[in-house]
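In what follows, a single structure is set out as structure tokens and then discussed.
Here the complex is missing a single protein chain, while all its other protein chains stay put.
Let's turn to chain A:
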Amino acid sequence: MSASEASVPPPNEAPEVPEAPGQDAVAGPPRRAARAALLASVFVIATSGLIYELITGTLASYVLGDSVAQFSFVIGLYLFAMGIGSYLSQYLESKLLERFVEIELGVALVGGLSAPLLFKVYTASGAFRVLLYGLVLLIGMLVGLEIPLLIRLLKFSLDLKQLVARVLTLDYIGALVASLLFPSLLLPRLGIHQTGLFFGLLNAFVALGSTFLFPITRADRFRLRALCALTVLVLGAAFAMVTQFVERAEAIYFGAPVVHSAQSPYQRMVLTQSPRTTRLFLNGNLQFSSDDEYRYHEVLVHPAVAALGRDPRRVLILGGGDGLAARELLRYPSVEQVTLVDLDAVVTDAFRTLPIATRLNQGALTDRRVTVRNEDAYKFLEGCTESFDLAIVDFPDPGNYAVGKLYTDAFYQLLRERLGVRGVVVVQATSPQYARESFWTIVTTMEAAGFMTAPLHVYVPSFGEWGFVLAGGEGLAAPGGLRIEASTLRYLDSAGLPELFRFPRDIGRVAAPINRLNDQKLVAIYTREWSVWTR
């Protein structure tokens, strides 16, 4: 058999000898409808092939991280596998239409189920990569088999020039459509599992349709339709179940489509976007909502600057990898240097590069005054010899012992050594409403470390009543007025400032222990208090 079937023959080669009738199942040229159907299926195959590739690439970068490398591997492997498929197509010699339907069903099943399969294996760690690359290889090979097969099926109704032009055009257009639809519509709207299963179903229907349009022997037709029905049934059931699970877990959980998600060694980061609102979740906990984060970040930053009583120059931000506290801080022209220490490069990278994120933090993380250091804040303080006017501490809530270390007296003592005698620090301190004892434990612990404190709170609709601890050396007092023009802010003004420092009775001070490294009472208190509200 000639090797030139799937490509334009070299000019010197002898014209192709038509294959003997009976070698292919098609006795004569397919009817017009069949030809249109074959061409349509080229389009569907091209589109769905690329969709599967994008799904596996996306899952690989979710699970394994390093999206550039993952996409690069998946695309390379997929194209290579298509090459293998194309090569192997020469060995398919008889009953091409039947083979085509079977291959189509194979693509439908493997491609459609790839996302749920990979998710399943994700929990059983080791096998993930094996399955990932195995699936990419398999899908690539099946798709690679199909296109040459289609060309051979169509070669009797079109001349080679037209045939190659149409098939390749549709193939490339399909790829374009897939690559545009996937990130913009399919992934955010339909979800990764449903997208795969939807295209799997589409492949299955193409296969089913083919059994009606193509001249296939009765016995084969019955067998193939049964196979099609089975495939549709499996994919349909999966679709129904997956939708149910994903709707419950993701859409309901996050409340909006997920536009970016990444797994770091420490946490899973998810950004969601609804028409109006951007939200950041770390390990499923809401970190901010663009609707009202300004309340949180204005109260975190501006009263502290006011309490400083002078122009801030050198500022330390611990945590705060979203750059929103930095954004508030950079409103002060006196600020010369901001050192932002956040453990998780996955978060700071996202907030440095993603347009959806840099719109919110106004590019704070790329500001020339800001230095981002991806280090453990504890380790940073131990090794740090600089001193700062102001420190803004914006860690996740003390829900586990690894974060809890950053709320201990030992940590605050280290922090105090990094502030000049007149330095000021402000610490996000969870909700005095939902976790009243936790909040006052943080206050007590900071006082045990030698700080004077001035606790404050604000209502943030997404979070409820939220608390902060402003602290400093001898003589620290709640500030009387802002050091910034209130008109540049959205929430705070000088008149409202005293109200932040007044604690109504239901969130007022309670006796609380000191949180120590060797006795992290705060983690237990916090977990107990929040469990009441999240049950």
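General observations
Definition applied: contacts are C-beta pairs under 8 Å (C-beta built on N, C-alpha and C of every residue); 3 or more make two chains touch, one makes a residue touch a chain; residues count from 1.
Keep in mind that, in the parts below, contacts and distances are computed from a predicted model.
As stated in its UniProt record, the chain not included in the shown complex is "Amine oxidase domain-containing protein", which appears among "Amine oxidase domain-containing protein", "cysteine desulfurase", "Glucose-1-phosphate adenylyltransferase" or "ATP phosphoribosyltransferase". Touching the chain that is not shown, out of A:A410, A:M452 or A:L489: A:A410 (per the contact rule at the top).
Within the set A:Q70, A:T195 or A:T278, the residue that contacts the chain not displayed is A:Q70. Within the full complex, the residue among A:L88, A:A127, A:A165 or A:L185 touching the omitted chain is A:A127.
When you scan A:L176, A:A237, A:V421 or A:A477 for touch with the missing chain, the hit is A:A237. Chain A meets the missing chain through residues 63-66, 69-70, 73, 113, 116-117, 119-131, 234, 237-238, 241-242, 245, 248-249, 263-266, 268, 284, 343, 374-376, 378-379, 382, 400-405, 408-410, 514, 516-520, 523.
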